[in-house]
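Sharing a structure below in structure tokens format, with a few things to ask.
In this view, the complex is presented without one of its protein chains, the others remaining in place.
Here is chain A:
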Amino acid sequence: MENRTEILVVGTHEDILKTVLRLLNAETSWHAVGVLGCEEAIAKCKAHTYAIVLLGGGLTEPEEAKLKTEIKLIHPAIHIIPHYGGGSGLLYAEIHGALGTTN
């Protein structure tokens, strides 16, 4: 589909990641893919342009810092935001907040 917002979700917990992806992809104007861990996230960003990288729980501070630095080098305009609250009510606000859009 054209003009969908591409979102990369970085997690450490496979089941939580699946839930987050299911909820994000329920929104037809968003397309989310997920990875487990930093190296895979960086590789994905080298191969594809995302509007948003959503950092899930379980990443250490050094991992988050490394991700932010390396991804910003690849795509300076990308939004990198922490995700709070698991697979429930905050996802939409986090994405809209990062994009500066309203639903």
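The rule is simple: contacts are C-beta pairs under 8 Å (C-beta built on N, C-alpha and C of every residue); 3 or more make two chains touch, one makes a residue touch a chain; residues count from 1.
In this section, contacts and distances are computed from a predicted model.
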item	value
From "Calcineurin-like phosphoesterase domain-containing protein", "ATP synthase subunit b", "Xylose transport system permease protein XylH" or "Pirin", the hidden chain's UniProt protein name	"Pirin"
Positions on chain A contacted by the hidden chain, ascending	12-13, 15-16, 19, 56-61, 82-90, 92-93, 96-97, 102-103
